[in-house]
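A short write-up of the structure that comes next.
Omission of a single protein chain aside, the complex is shown with its protein chains in their original locations.
Presenting chain A:
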Amino acid sequence: MGNIKLTIDGISVEAEKEMTVLQAALAAGIYIPHLCHHPSLPDVGQCKLCVVEIADRDGVQTSCTTMAEDGMVIKTKTDRLNHMRTLSMELMLAAHPSECTSCPKYLKCELQTLIQYLGVSDARLRKLSYNFPIETGNPLFVRDMNRCILCGRCVRACRTLRGAEAIDYKKDNEKVYIGTENGGLLADENCKFCCACVEVCPTGALRDKEEVVSGFNKAEEALLPCKASCPAGTDVPRYVRLIKEGKYSEAVAVIRERVPFPLTLGYICMHFCESGCRREAVNEAVSVKELKKFAAMRDNGLWKENSKIAPLTGKKVAVIGSGPAGLTSAYYLVKQGHDVTIYEKLSSPGGMLRVGIPEYRLPRSVIDNEISEITDAGVRIVYNTDIKDLNSLSSLGYDAVLIAIGTHKGVRLPIPGSDLKGVMVNTDFLLKSSLGKKVETGSRVLVLGGGNVAFDCARVAKRLGASEVSMACLESRANMTASAEEVEQGLEEGIVIHNSRTFSKIISENGSLGVECSEVDNFYFDDNRKLVINTVPDSLHVLYADTVIFAAGQIVDLPEEYGVESGRANIIKSENYQTNKAGVFAVGDCITGTTSVVQAIAGGRGAAAAIDKYLGGDGVIDEVLAPCEEPGAFIGKEERFAHRERKQISCKPVEERINNFDEFEQAFDAETAHCEAERCLQCDLRLRIPKVKLWGDYAHK
């Protein structure tokens, strides 16, 4: 460090040999105005703002393209230099809109800070305006060439830093501008939507679309919505990149830094990341869930090398329920050095993973393997033990109790006949069938509900042998709460869906059940959150079945003896996982209502941190499991990258899947996975571009 010495404006400065004069000055806290210079880009000396005078050299030099030399004596602020800078700035401003306040970049604009610093206006010269149409037809960002000052940073970002070669200088008889090769939209001309150009633009010429980045708290969240949308905060772009590079175990280690169930999530995650994916705006989101599954199937356990368990603290924690929330909490608490026992009502672990999610969606071996990693870490699970009140635990000397009992009580609608023989609720039906208990359904099954759980019930019934399976729900086909995939696959399997129905009673006739329905014209929730349904006149009819299954939501099966405060649907009230009772925490669906596995896991992490703190720890459960790597900034050129379509998984034909519980979705093969991983826009690379420091940040201005 500091192997040459130079004098800048009378200040003695140490610098490294490979530095330019500008870099040496900036590193020493001496500001030299500059605009086309950017720390991530090669210097070209175009804007002429960084001019300096060097003793014993003729003329003025651009400091960004002049190498620092030992003994150099440099002046950065003479009249001559100021004049040159002012004139350069005046020229740039002559072709830039005069009015700053109407610009979306107002007060966030680098050019504006320079105008301020140099005290320049566009008043002296002729105004040049070219009336470029503002380009809003590209996804993710807006291009407004009227505000461009042609510093060329975007071109260097696109061509030199990234190698994408989508944009370049263009020229006609009267103007220079930045554009695509053929003047077409970016998607059609090699753009890879890495948005490095937007990041380095010093003006309002390139800017993120408001609707894309609004609604986030931090810039990082807005620019990495996949990671921000993941309840557990998984570093999606990082592991997708590792998959692309064939580093599957490293990818799994990245996932495991946030969740202890990579493969489970690969099968059944609600993939909020994909809803956030910025590629969705380009064409289709990256198939993140399938990539996770692909990698997790190929994990060699690299993550274990860096996984640490803290020394024992002597504190004991009891967890009630071995669902994803309880297991996750238990896992991280054990890693913090606490002694953790899970009490499970059933004879096997997993909670909803095992008794809610049907086997054809999540093979039981996957659950068993991932839970065994948790028990291997030291979590004890006591089965067939229903904790009816908390006193029994405190007598065993637990320092903290975590309630993670989920929402295992199906809701029976309060209509006449809802308790007739042959009428079941979703949770009981799925639990019994999952545990291999015999469920007699008869040949006709009618599921009342239109969510994902309703589809689970219907499709399980189909696999159990019911020949006529139908569903009836309040919502229209387009507004069903189930995922589009479930609806499609359900229909493929021959499930009949009766949409827009409301149920008035269940009757028993000649040994079969009938659900009396009316057609729904519209429905809404009034100011008191009460459901109001308007039916179609004279539409009363009866749907017949041997078994009727209510799939109208689940509530918490909360023993009153726990003595914890609860609200609607028995949902336990908590603040940062702490219930109203000291030392009693709650997590998962029982504090949120039925959500998703990944939300339960995220909650599990939060509860573990909260309990660790309560027990005197620091509450820091974050860990580094994956080896460090520096992603390459040079992503290269690929024609029609933006048009690459999302890879679809293939499913077994219907006739091969409806008579068994085997998984029917085929995971990606290596080639497909690499192809899909390559579709990632690598939005995280943009965050590695350093923020530009402004003149106010320097000691010597």
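Convention: contacts are C-beta pairs under 8 Å (C-beta built on N, C-alpha and C of every residue); 3 or more make two chains touch, one makes a residue touch a chain; residues count from 1.
We take it that contacts and distances are computed from a predicted model.
Hidden chain, UniProt protein name from the list "Glucose/mannose transport system permease protein", "NADH-quinone oxidoreductase subunit F", "Oligogalacturonide ABC transporter membrane protein" or "Leucine-binding protein domain-containing protein": "NADH-quinone oxidoreductase subunit F". Of the candidate positions A:Val73, A:Ile134 or A:Val176, contact with the unshown chain belongs to A:Val176.
Touch with the chain that is not drawn comes from one residue among A:Ala15, A:Ile32, A:Cys47 or A:Ile387, which is A:Cys47.
Looking at A:Ile11, A:Ala27, A:Leu87 or A:Met270, the residue that reaches the missing chain in the full complex is A:Leu87. Annotation for chain A: contacts to the undisplayed chain at residues 44-48, 51, 59-60, 84, 87-88, 91-92, 94-95, 124-126, 128, 150, 152, 169, 171, 173-176.
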